[in-house]
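Before any comments, here is the structure.
Note that this is a trimmed complex: some chains were dropped, and none of the rest were shifted.
We call the chains A and B, going by the order they appear; numbering starts again at 1 in every chain.
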Amino acid sequence: MPVLLDANRAPPLSALLRAIPGGLVQSIVAGSEQDSDPCIAGLGALSSAGPSEISFIVHAKYLEHLSRTNACAVIVLPEIEVHLATQSPPPSFARVVCKHPYLLYARIAQWFEWAIQPPREPTVHPSAVVDPTAVLGAGVTIGANSVVGARCEIGAMTYLGPGCVIGDDVSIGVSGRLHAHVSIYSGVRVGSRAILHSGVVIGADGFGFAPDPSLAKGAWGKIPQLGGVVIGNDVEVGANTTIDRGALENTVIDDGVKIDNLVMVAHNVRIGAHTAIAACAAIAGSTVIGSRCTIGGAAGVAGHLTIGDDVHVSGGTGITNDVSKPGRYTGVFPFGEHAEWQRNAAVVTQLWSLRKRLRALERE
Amino acid sequence: MPVLLDANRAPPLSALLRAIPGGLVQSIVAGSEQDSDPCIAGLGALSSAGPSEISFIVHAKYLEHLSRTNACAVIVLPEIEVHLATQSPPPSFARVVCKHPYLLYARIAQWFEWAIQPPREPTVHPSAVVDPTAVLGAGVTIGANSVVGARCEIGAMTYLGPGCVIGDDVSIGVSGRLHAHVSIYSGVRVGSRAILHSGVVIGADGFGFAPDPSLAKGAWGKIPQLGGVVIGNDVEVGANTTIDRGALENTVIDDGVKIDNLVMVAHNVRIGAHTAIAACAAIAGSTVIGSRCTIGGAAGVAGHLTIGDDVHVSGGTGITNDVSKPGRYTGVFPFGEHAEWQRNAAVVTQLWSLRKRLRALERE
């Protein structure tokens, strides 16, 4: 599973591969028991694919799954095909030999995603509330009960799902996809081919307060957040993630950034191109992150820091200083059975004195 | 507090207890100063209950609160009743003797919750947008501005609050309760008696990307998430929690699972029956968690792991390997005054060399 297309719509393997851009396919080898050009109705993992599905193997460690697969075709690395070609009996499934099997799988999945889309007439739902000064490009869809503010510009072919609320003076590029319940505050700019999942909030106030004793002892006065948010092209933002507007300057997300669910991007953060941020991570205010970084799930980066390009932060890690050298960085307390952790954690609180005691012994 | 019912609707204690299923009540002992069968208008904690409320005590350490309570009736453990029966003067409140006082309190609270519900006529609000191919069972309520997609099946007595958005081909079982602003993407299956709180997002795309240098150096190509989400019966999901759809297979939540707020359940995760996950926890992709586990607040479980049954992960803990043995697991850095932490944390970064120095001393 999943089988995605009815048998009468499932393309022959050769036709499917011709539809995939990129010249990724090195060769096609017929299986022993198949139709020499089987029809592909869907994709599946090796262990669960059915006889009308194509699967893929990305590493020799999965060879065992491969031997048992029911898929009618499998995308394989050249080195695995070498192994299969000498197998006796030969595999029943066809092989698509490719140096980048994961990428080819992704492109085939994209083809199927396009193929299974119901025909949809772009439309502005009658219940949508669109300001008369908003400009909607050709083929824009606005879902039921969505709200689009004054002077907004929504680019051609962009889709807004039901219940989206877009403030004033927001621009969204072409071919975007906003799922239900996206909230975009006024003055935000989003590029083209954006994918924003449900519950995303772009442009809420950054967390800015100044101590104001004239209000009360310890009271905070609000600092209005007068900047905006600028998001580049090809950015995807996961469900319930929040990206705050800047205090004076903008919060900036560069092209190709991919952000997972429940992520916090604070005011005046800058995220470099193609950086990927996993779920529940948090980037504090004014921090700059370079290009092609990865930030692991539940990691945190403190504020006013600079993280260079090609830096990889492990999940659960707290980054508290600038990091300029590319590489992987980690800071996580190792877990264990509770009683063991208790004993070791108790010693952590004495480490400084332990080191002094060690030094004292060394001097003897 | 809270007092929940007017005096004329408050049931006598004996009648209230007869309405509670389960044979939990061992005996009822009249208080010295009360009406022998006081009317119960609500529930309260020992220290704040008023004279028309019932309270409960779950442990002898709360005996001091018990001596000062104003409640007219208290649910007590048998061993506490032994103590009270010899007290002089005797307690003024009635006692309901029960081996499981917390469970009895829960069931009485459920009775009150039912009793205080305003009479509500199941209805599809005129502003709701329900696809003509959707099938709504008997007694279904659809709130204002909610949207229900094509071919959906909503089971009898299920309640959708205002502003819910349900995609196409979604099925929801009977007697469910979806609070306002729930988002369910297409192709999701939810069982019966589900409780989904506001801001929950079920079925957003898992975080799936393949490196695609043909787009740009370091660029990510999107892997469409073609699986779904399957949620069993009696599942509760807290506010703003997100449960992503699978890449090919489904993300699966078994019967009786209870998930708190702001939790991340990534694509292709499987959560076993009756497992409870506290707020802000995150379960990364393809991880399998067994039955009757508890995952503490802000804990994280890395991807592609297998956690067995009856495993209990402490709050704030990062699980980075399989765990098969039942028990409690913890990995948290002990906190302290900042200057002390700084000294100890500095030594943490030298632990490996400290151990070498210790070994060197041991060899002398």
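The rule we apply is simple: a residue touches a chain if its C-beta (ideal position, glycine included) is under 8 Å from a C-beta of that chain, and two chains touch if they have at least 3 such contacts.
These figures come from a predicted structure and were not determined experimentally.
Engineer: If you can see 2 copies, how many does the complete assembly in this structure contain?
Structural biologist: 3
The working rule: only the chains that are shown with their structure count from here on.
Engineer: So the centre of each chain is just the mean of its C-alpha atoms; given that, what is the distance between chain A and chain B in Å?
Structural biologist: Taking the mean C-alpha position of each chain, the two centres sit 27 Å apart.
Engineer: Taking the touch rule as given, give the residues of chain B at its contact with chain A in the complex, in rising order.
Structural biologist: Checking each residue of chain B against chain A gives 127, 129, 145, 147, 163, 165, 167-168, 181, 183, 185, 199, 201, 204-205, 207-212, 214-224, 226-227, 240, 242, 244, 248-249, 262, 264, 266, 280, 282, 284, 298, 300, 302, 314, 317-320, 327-334, 336, 340, 343-344, 346-348, 350-351, 354, 357-358, 361.
Engineer: Considering only the defined contacts, which chain A positions touch chain B in the complex?
Structural biologist: 1-2, 4, 22, 42-45, 48, 102-103, 105-107, 109-110, 112-113, 118, 125, 127, 143-145, 161-163, 179-181, 195, 197-199, 234, 236, 238-240, 255-256, 258, 260-262, 273-274, 276, 278-280, 291-292, 297-298, 310, 315-316, 332-338, 341-342, 345-346, 348-352, 354-355, 358, 361-362
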